[in-house]
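Shown here: the complex without one of its protein chains, the others still in place.
First chain written, first letter: the chains are A and B, and each begins at residue 1.
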Amino acid sequence: MGFSLIPKEEKFFDLFETQASHNVEAAKAFKELAQKWSLESPIFDKLRDIEHEADITTHEIIDKLNRTFVTPLDREDIHELASELDDVVDIIQSVSSRMQLYHVNHSSDDLVQMSDILWQATENVRKAVGSLKDMSNSRRLLDYCIEINRLENAGDHGLQVAISKLFSGQPDPLEVIKWKEIYEGLEAATDKCEDIANTIEGIVVKHG
Amino acid sequence: MGFSLIPKEEKFFDLFETQASHNVEAAKAFKELAQKWSLESPIFDKLRDIEHEADITTHEIIDKLNRTFVTPLDREDIHELASELDDVVDIIQSVSSRMQLYHVNHSSDDLVQMSDILWQATENVRKAVGSLKDMSNSRRLLDYCIEINRLENAGDHGLQVAISKLFSGQPDPLEVIKWKEIYEGLEAATDKCEDIANTIEGIVVKHG
Partner (left out) sequence: MGFSLIPKEEKFFDLFETQASHNVEAAKAFKELAQKWSLESPIFDKLRDIEHEADITTHEIIDKLNRTFVTPLDREDIHELASELDDVVDIIQSVSSRMQLYHVNHSSDDLVQMSDILWQATENVRKAVGSLKDMSNSRRLLDYCIEINRLENAGDHGLQVAISKLFSGQPDPLEVIKWKEIYEGLEAATDKCEDIANTIEGIVVKHG
């Protein structure tokens, strides 16, 4: 039997925090890329590295979950949270990779603004995840979640503005195909932060 | 502890019925919009209101689920059903919102037909959800599910016809991008009704 009967509660929370930090790091790097766009930027490689590190952390959590008999949170909540946290960095990296592949030769104000919102969302996710260990302060935790919801709405609005501009006039259809995917990808990352907030809210209620 | 030890079975079923009614309302409104297309239609706001109401109902179910110790159905089935019911109205609203954003200035026969199929599917979902309370009549429940499956096939066929027409001749690529998304969105909503039918079938078998 590979099960450990002694719960190592702290370790799960530490690993969630590591995941959340990877997300902040990736969102910050992407924002910098959007601000100073260059197809030769070292940030593309940096994002690949972060994604790789994040992947290792996620596997560590899932593996620990499968080997641990008594867990500090419901098993399905641990699985959900780990997967959702992993998705954020995955999406950010894949958007940057697609932009490189498309030889996108400029950024846009909308991209900068959307990446700023995403970065703020990941910061609030990191704070919320960091507060999971001590659920006595559930008010603070829920405040972070409310802020993430606000940012997701802002991200959604940002996407609508960007898409509206993208289709206005007589745009090049190939540019539309590329940028629609880029903007929708970035919004999906912010959306995923809201999923994380919902998962955290659920955890708080169960332990409330 | 925020857990209630007394199961309020009825309440879950009532809330599912509320969600299912929101879906019918949204599908019916969308069908009207497709029939009498106008970018100034009050239906866009109506769909936003329905989506907002549906969101509140979904949160109420998830919150109640997290606070309830003994549930009338398996916890994961309650979660699944609530999420899937919520997805339907979300998709309908987002399709309408995208059409508005794209300044789509006409409807199409295919859109009317697909929205009619979707509306019928939501009606059958409502009937099935309304029958969940009393599972003694499982035959009737399964009949609704069979009908939803039939409608999903019809929706899939409708999508294929619409996509085929969309690409025929020398279409404007921008129109193709817009309408492909619209048609596929609508089909995804009907597809989600089939997921709901599958979830309900599973519940019926477990309680059979």
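Simple rule for what comes next: a contact is a pair of C-beta atoms (placed from the backbone, for glycine too) under 8 Å apart; a residue touches a chain by one contact, two chains touch by 3 or more.
What you are looking at is a predicted structure, and each value in this text was computed from that prediction instead of being measured.
Novice: Who touches the missing chain here, A:56, A:70, A:146 or A:174?
Specialist: A:174
Novice: Which one, A:63, A:109 or A:134, makes contact with the chain that was left out?
Specialist: Result: among the candidates, A:63 touches the missing chain.
Novice: Could you pull out which residues of chain A are in touch with the chain that's been left out?
Specialist: On the chain A side, contact with the omitted chain comes from 2, 62-63, 66-67, 76, 97-98, 101-103, 173-174, 177-178.
Novice: By the contact criterion defined above, which parts of chain B meet the unshown chain? Give residue numbers in ascending order.
Specialist: Contact residues on chain B toward the absent chain are 76, 160, 163-164, 167, 171, 173, 176-177, 180, 198, 202, 205-206, 208.
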